[in-house]
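One structure coming up, written as structure tokens, with questions to follow.
A protein chain is absent from this complex, but the other protein chains hold their places.
The letters A, B and C name the chains in turn, as written, and every chain counts its residues from 1.
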Amino acid sequence: MAKIVSLPQAVSDLVHDGDTVALEGFTHLIPFAAGHEIIRQGRRGLTLVRMTPDLIYDQLIGAGCAAKLVFSWGGNPGVGSLHRMRDALATGWPAPLEIEEHSHAGMANRYVAGASGLPFAVLRGYAGTDLPTHTSTISTVECPFTGERLAAVAALNPDVTVVHAQRADRAGNVQLWGITGVQKEAVLAARRSLATVEEIVDDLTPVPGAVVLPAWVLDAVAVAPRGAAPSYAHGYYDRDNAAYREWDAISRDREAFSRWLRTLEDA
Amino acid sequence: MAKIVSLPQAVSDLVHDGDTVALEGFTHLIPFAAGHEIIRQGRRGLTLVRMTPDLIYDQLIGAGCAAKLVFSWGGNPGVGSLHRMRDALATGWPAPLEIEEHSHAGMANRYVAGASGLPFAVLRGYAGTDLPTHTSTISTVECPFTGERLAAVAALNPDVTVVHAQRADRAGNVQLWGITGVQKEAVLAARRSLATVEEIVDDLTPVPGAVVLPAWVLDAVAVAPRGAAPSYAHGYYDRDNAAYREWDAISRDREAFSRWLRTLEDA
Amino acid sequence: MTGTTDPVSATDPLSRWSADEMMSIAAARSLRDGQACFVGIGLPSTAANLALRLHAPNLVLIYESGTLETRPEELPLSIGDGILADSALSVVSVPEIFNYWLQPGRIDVGFLSGAQIDRFGNINTTVIGEYDEPDVRLPGSGGAPEIAASCREVIVVMRHRLRAFVEQVDFVTSVGHGNGPMDRQLLGLRGAGPVRVITDLGVLEPDPETAELVLTALHHGVTVEQVRAETGWQLQVSADLMITAAPNPTELETVRGMRTVGSGES
Partner (left out) sequence: MTGTTDPVSATDPLSRWSADEMMSIAAARSLRDGQACFVGIGLPSTAANLALRLHAPNLVLIYESGTLETRPEELPLSIGDGILADSALSVVSVPEIFNYWLQPGRIDVGFLSGAQIDRFGNINTTVIGEYDEPDVRLPGSGGAPEIAASCREVIVVMRHRLRAFVEQVDFVTSVGHGNGPMDRQLLGLRGAGPVRVITDLGVLEPDPETAELVLTALHHGVTVEQVRAETGWQLQVSADLMITAAPNPTELETVRGMRTVGSGES
């Protein structure tokens, strides 16, 4: 049952060194505030899971929080590369980074399996690609009715999933809408979960297309206004595209990045 | 791409003798008007698929349309048994009826597999029950990662699926809300599909919890006001509980049923 | 059967109750506030809604129609009644309710009924007699097999009749304890299975050693002999046999005040 706590408290309670941590949000509602709090609290050795590790994971990797990255598309959307991720992969700075790479369909189905309490998911995917030779969580399975061979992916069950949402009620039920991505699956697949929200309201008036996460599947809810910035929160604020472009210069250079990191840690 | 046509035209075009036909709607939005039109057009040898074959399938079975029933719960909800279904099973009147029986979870996942273009679905189910010895579309599959053995069910891909919805726009996009059941999956799994609707409107104003079926995944949309009665259409009319209770007496007796059938056919 | 006939209150309707009322009240009492409960229609739905109105205002009711955390003002007549959607925190698709909510084992209590139950708590809702030539064709599985498999624990509510409480069910629709204490683990079922069977006569619970259902409580005014007469196996009686507390006035008023949707129409 979700407790409404401060973000530092929630991260301290739920995210531990060495955990497998998923911060989800497909371009929209990316939990930047929570990611920054993980950096501030100095977590180490995390396995970071995310379909689209964009700026937030570039920042966590650059800050030395990550030992491994599980992902399906790693870039700065509309801008270019993730330079901290590239640097960690190429030179091991500031820490060596292992990767486990999938397609979007594979990652999405891994969360579906995790949310469904199944050890694997079946999909039409990967056949003929070079990914299966590099990724041990891709295999095949035979249909017991037709004999057809299909791809199988191992379930993902993060130790903790963090999502950002528009709002929660006082009981800790959480509501998000717009592009809802894979957040429901990522939360339901996790052993522990945290939702940061723009605001807490008396009643969750139904919204078209909204996903509701009941309080009893969450461990903590923390208020974090603009907690998805520089990504966006549908109906609250727009994406700060300039910040995404500026990240390119900051992240290209270890010195510039280190200055950014000190600013964050002092905040 | 959905054409907006009359209900008799739609049934004539899309439902053929011997077809596998799914009429879905989980208690809510049951496509009674379409079912009655199938009876009026005298279809024979149908494999009728439905998680909860309630009155509508009792009527189709009694009218002699069905050769086989694929289902997971066959009763008159809140009232009792389906007497026409029982009679067909016990005595073959008016036609012998084969059955293929699943659990709800199994049927739901068979539609999911069908909608997903997969030949089977995996679930935790059936273990220790007596269903697998009677139903050939239940098997098992081994997880390639953990070695665990799980249940597998064969995909369902009806020749035609029929659903009822609150409304469509003039392009044939269909919107339904309330308890949305398995209708999206049943339509997406089908080779052909028909949606009957309460009304056609200029714009599908978004509704919380609504499912939208784009025109390009449907073959036909037909206007059928009160087309779900005596079940209900959320926001349009309530369930006619008296009609469900009255069905018990009508269906218990072949003569009473035959009179009901003549009334329907003359309508 | 009626309750006590204390001379002082013999004319007070709250001093008498039916066996069905006692059963619903006993079943309602077995649910704890804050639990997530996957509810079958009929007797379980009545009892769960009663618990919500009595001691468990934060009981999370989940129906297989996809209604998550619903608080119907009246009792639903079917599993997909509109009243369930109107009052739900969220309505999800039927595949989702089974795959994301039931299957992973995140539901505390599965609340079931059945046509037959046997001494290991296995439930039959499919056929009486042979499958291919049944004496009685029952509705079938519905959501019950996976509710019985996946919920952390299962509570069964059924009227205690000799034809229903049998040595071995004719058809295993939903697995209780299989044929003994290790069977659920061998089958890979992760929930604990039936922990309690609440009837209109008393309460049965699986013996920790044998997994066989034994009588652990008698409802107020019922005798062991009455229960044995309605049970199709050599019913064992717990050394700690309890007597169910009589319904209190609040419980009786509440159970009597609950209306079923559409019941005013007939």
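Note that a residue touches a chain if its C-beta (ideal position, glycine included) is under 8 Å from a C-beta of that chain, and two chains touch if they have at least 3 such contacts.
Remember, predicted model here, so these are calculated numbers, not experimental data.
Seen in the complete assembly, the chain not on display touches A, B. Of the options B:P8, B:G42 or B:G117, the residue whose C-beta touches the omitted chain is B:G117. Across A:A105, A:A171 or A:L261, the residue that sits in touch with the chain not pictured is A:A105. Across A:A34, A:L123 or A:A190, the single residue that touches the chain missing here is A:L123. Annotation for chain A: contacts to the undisplayed chain at residues 26-28, 51-52, 71-75, 77-78, 81, 85-86, 89-90, 101-106, 108-109, 111-112, 123-131, 134, 148-150, 178-182, 184-185, 209, 211, 232, 234, 238-239, 241-242, 245. Taking the complete complex into account, residues 1, 112, 115-118, 173, 184-185, 188, 204, 212, 214, 216-217 of chain B touch the chain not shown.
The rule is simple: only the chains that are shown with their structure count from here on.
Greatest Cα centroid separation from chain C: this falls to A. Put simply, the C-alpha centre of chain A and that of chain C have 41 angstrom between them.
If each chain is reduced to the centroid of its CA atoms, chain B and chain C end up 29 Å from each other.
The multi-chain contact residues of chain A, meaning those touching 2 or more other chains, are 117-118. For chain C, residues that reach two or more other chains under the stated contact definition are 90, 99, 103, 150.
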